[in-house]
Every structure is written in structure tokens, then in C-alpha cells.
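Note that one protein chain of the assembly has been removed; the remaining protein chains are unaltered in position.
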Amino acid sequence: MVGGQILSVMNLMWVIAVPLLAALATPLVGRVLGRAIGWWAVAASLVAAGLLVSLSGSVHSGNPPVWSVEWPAPDWGMRLALYADGWGWGFGLVVAGIGTLICIYAQHYLSDAEPRARFFMYLLLFESAMLGVVLSANLVGLVIFWELTSATSFLLIGFWHTQERARYGAYKALLITGLGGLALVAGVVLIYLAMGTTDIRELTARAGEVQAHPWFVPILVLVLLGVFTKSAQFPFHFWLPDAMTAPTPVSAFLHSATMVKAGVFLLGRIHPIFRGREEWFWIVSSVGMATMLLGAYGALRKTDLKALLAYSTISQLGLITLLYGFGTQLAALAATFHIFNHAAFKAGLFLTVGIVDHETGTRDKRVLKGLAKLMPITAVLCGVCALASAGVPLLNGFLSKELFYEEMVAHTGRGWWWWWWPAMAVGGSVLTFVYSLELFHGVFFGKLDPHLETDHGQSRGHGQPHDPGWGMLAPVAILAAICLKVGIWPGGIERYILDPAVAAVWGQPVDFTIKLWHGFTAPLILSILTAITGLVIYWQRHRLADVQTRLAWPFGANTIYDAALKGLVNGTGKLTDALQNGRLRSYLWLALAPVVVVLTLILGREGWSRIWPAQFSPLAPAEAVLLGLLIVATLAVVAVNQQRLTAVIVLGAVGALVSVFYLVLSAPDLALTQLLIEAITIILFLLVLWQLPKSVPALSTRGERFRDALLAVGFGVVMCLVVLAVAAANVPKPVADFYEAASLPRGGGRNIVNVILIDFRGFDTLGEITVLGIAALGALALMKLRRRKEDRR
Amino acid sequence: MSAHLPILPILWPLATALVLLLVLRRSVAAQRAFSLVSLLGLVAIEVALLLWLSGGEIAVYRLGNWEAPFGILLMADRLSAIMLLLASITAVATLLFAFGDLDERRERMHFYPLFQFLLLGLNGAFLTGDIFNLFVWYEVTLIATYALLTLGSEARQLRAGLPFLALNLTGSTLFLAAAGLIYGATGTLNMAHLSVLTAAADGASAVVVQVATVLLLVVFCFKAALFPLYFWLPDGYPAPPAAISAFFGGVATKVGVYSMMRVFPLVFPEQRALVGEGLMALGAVSMLVGVWGAVCQTEIRRLLSFHIVSQIGYLAFALGLLTEAGVAAAIFYMIHYTLVKCGLFLVAGVMERMTGQNSVKKIGGLMESAPALAALFFVAGLSLAGLPPWSGFFAKIVVVVAGFQQERYLYTGIAVLTGLFTLFSMMKIWHLSFWGEPAGERRPVPRVMYGAVALLVACSVIFAAVFQPVHAFARQTAAQLLAPDNYVRAVLWEGR
Partner (left out) sequence: MELLMAIAIGTLFGAGLYLCLRRRTLQVVLGFALLGHAVNLLILNMGGIRHGQPPLVNPAAAGYADPLVQALILTAIVIGFGVTAFLLVLAYRAYQETGSDEVNSPRDKHP
């Protein structure tokens, strides 16, 4: 038993590792397998699914296996931990299962010209990340896998990267889900700081504490931002339709069982921690409701079948979100059930649309009609999935829709205005009914467009459209079969997947049975109402289209997104051009003006008296003259700065005065050095000046010069005050005293300055000489390396 | 031997540079080989130093054996060891890249000795325990930077060189003034001694200490390229060849950050509030202004240069918290981003070499012709943007944790949001240059250049894998830095 437990724990790890390793090996394996590489991916997905099935025993016994690794930061309680409770396990099974079908389909769907190995590598990487999301037992691990799904789906959506639309769609998906990912990271950090753990099971056990924490609302909002962006909830829904630029198998995978479902998966994951709070209900349910209606309404406006499916996905996700917001047992059941049902029928529908596209070369619903004649099997399969989506009895969609209605109606006792919820639910479902019929009846019945009957050259199939080979049909058939099976005999699947999943989402085991017939109840009446209204609207759909055209809203989320990106690039461009304008003057202003202000504040804060020296040393007349001359000469350099030769000569005078001053202030070494260096510097100046224009007009305006002078004066005054403050401080200098005392006995020199330079602080001198050496090397390189003559022309 | 270990990272590159200049000047091949071998030797020395100091010892090396605070001394601790090793590892990658990237004119014009001199300056700055000596090593670093920046004398290099020099020279002037003021206000230059004296300063000398603190903050922000003192960087860094700008981008600005970590907690223990608030505010603005600058660029290395400002903003913010968690976050972030940023610059170098273009708009479809480069960029780019499972994600997490811990919601929020802009600009490169129809030429790229990139990207992956031990070490380093008493004891009382 213990051995079996360990084995199953390792299996948990392999569920993620197998697709991951398979993905990493794909480039190599691809060289061997060639175009058969798809089967490698099929095998990997199948193994992952099989491993999950092998875990079913422990999942059903309520004793979920846990695997954890001491990474990334066990000291912080941040572990990469995996566990297979009912929710994660069931979801993982759907991911791996549908993943397998998608790989089979894609193997037949992709043309030979496409880089197959790369495609399946991306797909397996994504699948591995998604399995990681659903199996994570720790929010840190979940976030890591979560972001990986964003990154890998970016590659998948942009697979046909030479198309501008594909790049646009991928970029958009990454930015929007990336935004949510960041919010989620921030939320998880707050959870960690608030609770000291990121372990989901522990958090579930301490749900009360989480809800009572003062950070509860920020945490909720941040985590929900992650959920809503990922699951394309209003107002972040707009990335999803653009993600349809991906190859169809990718869309089928991303938008039925994975990517967007990661959001609602997380909603189910945190459901037992957050449910019950008013904020949870209002935010989650309102957003869900808005998304459901908006998606369904939007689906009807689309002529591209994939776009239609995209909006229908948005709508269905809205429905699920809405349900989770209610936070009741029934709602949790309905939402969880619907997630599984939606995965099956939506994957089927995407794959069907892929077949139609593959065979006819178009996805325009205005052109596609009467295809049942040409592709009867596809028509039947599409019918099953579409009717399941519409919520027709004997199919899985009906059952979850009934539960949905039941939950909506259950709250009407609280007051008449609570009828709002069932009313909107019916509204959304009617629209769903209509677009599902469009997908099935619209495409496969009616008069066949004669263009479609012949090969029109656009088709990627050969000749007349026909049912594709088994490789593309079988995955759809399996999905359709599941829709039927669940719709008619829900029992088996209920016990196998749904029971444990709902128990996990609710937080404790839930007692229920899903029945096809449970009497002539309110939900059934609403279902009938939905079907009748839906049929009427479908019949009159051209009128609906007219209404929609009239109501067309020119200002969508996409417009805002595009404008925001454009504004970002333009606005930052302007800002950057203004700041990084290439002018030294502007750079120095921005750098030094704040310094002058801050220093003035510091000096002035405690009154000027504090920095004023108590007494000054006497001023000899000669020194006064010397300093006066120095000031005059300095100002003269400024005054004549445009007559450059004169300016350089006056600068020499300043240097000479400084040297004399050093001599007066008991620094003979300094005076000598200064004089020497000054002489060389002036010679260098003159050499350079010889090459430059002698006298030049000022490049700055009078106003600029005035402002510069203001800053310069401010800087000068501040430095002047600082010097006075040091004089006021007049601290003892024990280090200097030491040098004076130790110079002769320990340093062996009478010239204390020299002893400091070569002994006490000889290390400075080493650096100083190095600077000179490097300057010489650099100057040499500057002089020697020139553009070659031929370049210059 | 181990007693002399702290001075070796300074003597080693100095000796190497002299050998390159005096003995091997005629043969480029010999210069290459000797530089690389010497650098690997340096790495080995620094690994030994790191192992020695990882226990928490503060090694004090008294030059000329003069007792503190009278002589200059070197002070090596965990942080110095980390910085030294980080600089050398980056240098190894850069050097390898330079073998393939640099033209022979530059190699002959003393690139290799200049590179060693730059390392010498950096290592000196990482080790010294004396504030004026720090200035000297800054100058060695800067003059080597100037020489490398303009090496080759292309018009763009020369034009970029002037403001670059002028601004850094302003910084140097302020540094010198600050060092002078510190001496005037306290009578010492030894950092540990200062720790005692600045805390005790009162009256006018307390005011001067504050002025010096502000000036040093400005100087280090200049060097680290924080708003509004970063303008020299985006104009200057893209000008020289990629190998040189990669090393600048990876390491050169870090000496400013290092100095902040070293000087503020130790030398000005009483000025925490002033320094902390200043760093956090400047950091927050830098994060945004830097990344906004990157968002609108099309020239790859210029885009990356603006990112430096933004990343330094992260560092300054985390450091400004002045808590153990904050400083540790800054250290971890610095390790991560030095390697990744250098790697990205090198990727840009490969792209330029391959296509002959430096604008993302003129390059396209590299994914098909250079899938390995695409993979390296994808990893490094997402790592810089803070996406898992690479080092950038953990670096971001530790910063955010530290920020929220101190309830700095606004600044932490800015840090989080900056990640989105970073992602935007990184994927802009991806979307325009790696995806799309092929554009630009396709020239062969020496293998060694790929190897250099791979080395750095691998480091990013490894640092994610060993996040906990590295972060724990960063945490110990932070704890050490924030306890100035240990330095005072080691320098002034022990070994007398």
C-alpha cells in the first residue's frame, strides 16, 4: 500500500513532466519522425491522461496524492507542490484527454509546409503548463504555471507569425493576460504576507481568517483581475476573438478546455476560500452576467464562424463565472458541471469549424450553407455539439443549463427584484440557442452555394469539399459521443469526475444526483421558453441582424486598447524626446537644480545661524587682494568665454592665482604641482584651440543665459554656505595629527604630504597613476583610430 | 595566502593589464588567450574569497599595515565577494563575445588592457574601506569607461562621448566635494570610523554631514543612472560595439548601487530616513521613466539601455526600504539582472552582427533563420520582464514582498506595473524582429558569440533553480550590511 502510494505520488509528477520532457525532446525527435511527429505528441498526452487515470483510486477515496519538491523557497512556505484533489484531477483529465484528441486532429490538419515539430513542441509545453495549473497545491506553483500558459499560448497564437493579424492577436493576448498575471502575483504576495502561507489546502482550512483580514478586499480584487483577464471576462474579453488567428486546433484547445478555462478553474479553486462574502458575490456574479450577455450578443454579430465561437466562449465563461459568484452548493455544482460540458461541446464545435475551413477555405457564415449534402458525417457531429451548446435535452448542455436555471430561480424568494437573475439567464440562453442553430442549421442546411461545390482554389482540401479522413473526424466523434453519453446517462461520469470535483470546489462532499427528468419544474418551463423564443428569433434572424446593425456601438474595448497602445508609444515618445533631448545643458539642469533646492532646504531648515562660524581668522590685506583677484579672474573667464583664446589665457591666470594662494596657505607642494599641471593644461588647451574656430557666436538665447546664471549663482551660494558651515564646525583632526606625529619616526620622511602619498595613503597614488596611464591609452586610441580615407568620402 | 586574498582581485587585473601592454602588445591572439586565462584565474580567486567570506567574516586588509583609521584599508564582506564574482562572470561572457565581435583595429588599440583596467577600477571600488579611495577607484573605472566608450572613434561614439564625459565629470566633482566635506565635518575618511563619527556629529557638522549625504546620494545615483541623473546612459551605452556596451550595461552601473549599499548603512547610520525616502522616490520615478523610454525605442541597444534605468529603479526602491528583506531583494535583483541584462545586450549584438541593422523595424523573421537565438532571447526577455520560471520572476517577487511588508503600496504597485511595460517592450523586439517576414541580411556569426549569450542565459535559469540558497545568502548579506557595528569592530578594534 505504501509502495503504491509512493508510486501514485510520482505519477503525479510525471503527469506534468512527461509532456514537458516530450516537448523539449521534440526538435530532436522531429528529425527522426519527420511529419509523423504529431504521434509523438499524441503519445505524450495519452501517457499524461493515463497517469491521471491511474490516480483515480486515491482521488475517489478522498485521499488525494500530494507530491512536492523543496523549490523555490521552502523556508517561506513556497513549494512547488502538486496534488490531485477531485477538482484538479478532473480538470487535468479533461486537459490531457482533449489534448490527445487535439494532437490527433492537428497531425492531420497541418499542411506539410508548416513547421510541425515546432507546433507540437509549443502545444506540449502549453499542455504541461496547463496541467501544472490544475494540479498545483500551492499558489506560488500555480502562478508559475499560470504565467507559463500565458507565455506558451503567446507562441501558439502567433504560430503563423508572418501574418500581421496573428502577431497582433498574440501580442494582445499576452499583454492582457500578462496584466492579470501581475495582479495575481501581487494578490498572492498579499495572501502570503497576510496568512504566512500559500498552500491552498491550508488557506481553505483557514478561510475564515482570510475573509476577516483587512487586506481581504485588495486580495480579492487582485486575484479576480487575474481570473477575469485569463477567462476573458468583461471588460477584458476583447483579447479572445483576436486570439482566433491561431491555427484552429490551437483555438479548440485554448478556448474549450485550457487557457481561458484556467481563469474559471482558479475561481473554483479559491471558491471555498472566498465564497460567502458580499464582495465576492457582487463582483463575480455581475461581471459574469455582463460577460455572458455581451458574449452571446456579440456572437450573433459575427460572420466568421471562429469569431462566433470566440464570442460564444466568452459568453459561456461568463455563465460559469456568474454561477461561482453565487457561492451556493447548487451554483458550484452547476458551474463545475458546465465547465466539463462546455469543454466537450466547444472543442467539438471548434474542430468542426476547422474541418469546414479546411475543406472549403472559408469560415464566412454568409457563404457557408447546405454543407450537409457534401459532408454528412461532419454535419451530424456538428449537430450534436451545437445542440448541446443550445441546451437541447438528451445532450449534456441541457443538464447544466437546467441546474443553472434552478439556481437562478432559487433566489427569487428574496424579493421580486431577484427575478432579474433568471430573466437575464434566459436572455443569455436564448441568444446562445440562436447562435448554436446558426452554427448547425445555418451552415449545413439551406441552399448550397454553387461555388462551394467545385474546387475554387482556396481550399486546402482537394477538389470538392467532403468529409475529412478519420484522423480529423474521430476526435470530434469522441467529443460528440461524450455529449450524448452525459446527456442521456449522466450517472457514470457524474460519479467518476463530477462528484469529487464538486466536493473539492464546495469544500466538502456534496450529495446530489443529476437526473434527466425531475418533474415539471420552473427550470423546465424556462428551458421550454428559451427554446421557443430561440426558434422564433432564429427564424427572424435577419431582423435581429438589422437591429444589431442599428445598435452597432462604434466604440468598443478594442478601440480603447488600440488607442491606449498608440497613446502609450506616442506619449512615452514625447516624454522621452523631451527628457532625453541630447543637450548637455538640459541634462545638467535636471540633475543639479533639484540638488540646489534640496541643499538649500537642509541648510536653511535649522536657521542660518547654526552654520555661521563663531569667529573668523584675520584677513591680511595681501590675501584680500589675492582672493579679490581670484574672484575677478574667475568672473572674467565667464565674461570672455566666447573669445576663446582670451578665455584660456584668463583661465591660466586663475590657475596661477590658485597656486600662489596654495603657497600662502602653507601648501608649497600643491603650489608647485598646480603650477606645473596648469602650464601643461594650458598648452593642451591652446593646441586644441588651434584646431577649433577661434571666436564663436553664442548658441544660447539671452533668456537661457539668464536662467543658467540663476542656477549657477544658486549653486555657488549653496557651496559657499557649506564651506562656511565646515568652518563653523571646526572639528578636531586626529588622523592628521597622527600623520604629523608618525611621518618622521615611522614613515621616514620630513615632508608629511609626501609620506602620506607614498606610504600612509599610497594606494590612492597607485590609482592616480593608473588613471593617468589609462587616459594616455585612451587618448592615443582616439588620435590613432580614424575613419579610413575611403570611408570618409 | 588567504590573508592576502582580499588584495588579489585588485593586483591580478593590474598585473594582467601591464603584461598585456608591455609584453604581449604585438600579438592579438596572445592578448586574447592571456586575457581569458587571467580572467578565469580571477574567477577562481573570487570563488575562494566568496567561500571564505560566506561564513560572515569581515576581512580587513590593512595596506602598508597602518592601523585604522590612519592607513587605507580594504574591507571584504559577503557583498564585496558577490560583486566581484558577478563582475568577473559577466566579464568572461563579454570577453568571449568580444573575440568574435570586435574588429582588429580596436583589439590592437588596447581593448584588452583597457578591459582589465576597467575591472581593476571596479574591483577596487568593491573592496575599499575608505571614502576617498572609493573616489579614486571611481575615477579609474570612469576613465577606463571613457576610453572604451570612444574606442574606435566612430562619429557616433565621439558625439555620445562628450555629454557622457561631462555628466560623469560633474558626478566626480560632486564626489570629491562630498569626500572633502565629510573629512571637514568628521576629520576622517575611513568608513568604519565615519560610522561612529557621523552618528555623533552635532551642530554645524551635523548639517555638513547631511549635505554630504545628499551629495553622495546624488553621486551614486549619477553612477547608477537614476532619475534625474541617468541622461548620460541611454545616449552613451549604445554607441560602442555590443561587447563593450554589454559589460557597461551589466556591471558598470552596479558600482553605484554597490556604493549605496556599502556607504549609506555603514557611513551614515543616522541618515536612514533621508536616504531611504529619497531612494524610494527616485526609484519609483526611474522605474516608470526608464521603461517608458524603452517602450518607444526601436533601436535595440538603446531600448535595452533605457531598461537599465528602470531596473535600477527597482533596485533603488528595494534598497530604500532599508529593511533586511528590502536590501536582500535588491541584492538578489542585482544578481539576476546583471546577468540577464548583459545577456540581452549580447543578443542584440548577435542580431546586429547577423543582419547588419540595429533597429527592430529593419530586422524580421529571425525565428526562422536563427531559432537558437530566438530561444535565448525569449528566455532572457521574459526573465527581464519578470515571468517565471526564470530568475526575473523571483527577483520581482522578493521586491514586491519587501515592498508590501513595509506597506509601501504605491511604490510597490508601480514596481508591479512596470513589469507590464517591460513585457510590452521585450515582446516588441520579439514581435518585430523574430516574428514576421524575413528582413535584414543574414551574415554568419562566430559561434563563440552564441556561447557567450548562452552562458549568461544559463546563469539566469540556474539562479531560478537555486533561488532559495541564493536568496538566503542575499538575506545574510543584507543582515551583515545593516549591522554597521560589526564593521566598526572589525576595522577599529580587532587585530590591533
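Remarks
Every chain is named by a letter (A and B) in the order it is written, and numbering of its residues begins at 1.
Keep in mind that, in the parts below, a contact is a pair of C-beta atoms (placed from the backbone, for glycine too) under 8 Å apart; a residue touches a chain by one contact, two chains touch by 3 or more.
Worth saying up front: this structure is predicted, and the values here are computed from it rather than measured.
Set against the missing chain, the residues A:L55, A:I144, A:A170 or A:L782 yield one that touches it, A:L782.
Residue in contact with the omitted chain (choice from A:I273, A:L452 or A:L592): A:L592.
The hidden chain makes contact, of the residues B:T16, B:Q116, B:S153 or B:S391, with B:S153.
Panel shows subunit A; residues 569, 572-573, 576-577, 580-585, 588-589, 592, 613, 616-620, 623-624, 627-628, 630-631, 634-635, 637-638, 641, 644, 647-648, 651, 654-655, 658, 661-662, 664-670, 673-674, 677, 680-681, 684-685, 687-689, 691-693, 696, 698-700, 708-709, 711-713, 715-721, 723-724, 726-727, 730, 733, 735-736, 739-740, 743-744, 749-753, 756-757, 761, 764-765, 768, 771-772, 774-776, 778-779, 782-783, 786-787 of it touch the chain omitted from the view.
The omitted chain makes contact with subunit B at the following residues, 132, 136, 139, 142-143, 146-147, 150, 153, 155-156, 158-166, 169-170, 172-173, 176-177, 179-181, 183-184, 189, 235-236, 238-239, 296-299, 302, 361.
Methods note: only the chains that are shown with their structure count from here on.
Chain centres here are Cα means. That of subunit A falls 27 Å from that of subunit B. For subunit B in complex with subunit A, the touching residues are 14, 21, 63-64, 66, 69-72, 105-106, 109-110, 113-114, 117, 120-121, 124, 128, 132-133, 136-137, 139-140, 143-144, 146-147, 150-155, 162-163, 166-167, 170, 174, 177, 181, 184-190, 201, 203-205, 207-208, 210-211, 214-215, 218, 222, 228-229, 231-232, 234-235, 289, 292-293, 295-297, 306, 365, 367, 382, 385-389, 393-394, 396-397, 400-401, 404-405, 412-413, 416-417, 419-420, 423-424, 427, 431, 435-437, 464-465, 467-468, 471-472. Residues 70-75, 143-144, 147-148, 150-151, 154, 158, 161-162, 167, 170-171, 174-175, 178-179, 181-183, 185-186, 189-190, 192-193, 568-573, 575-576, 579-580, 582, 584, 586-588, 590-592, 594-595, 598-599, 602-603, 606, 610-611, 719, 722, 725-726, 728-729, 731-736, 738-739, 742, 759-764, 767-768, 770-771, 773-775, 777-778, 780-782, 784-787 of subunit A are the ones touching subunit B in the complex.
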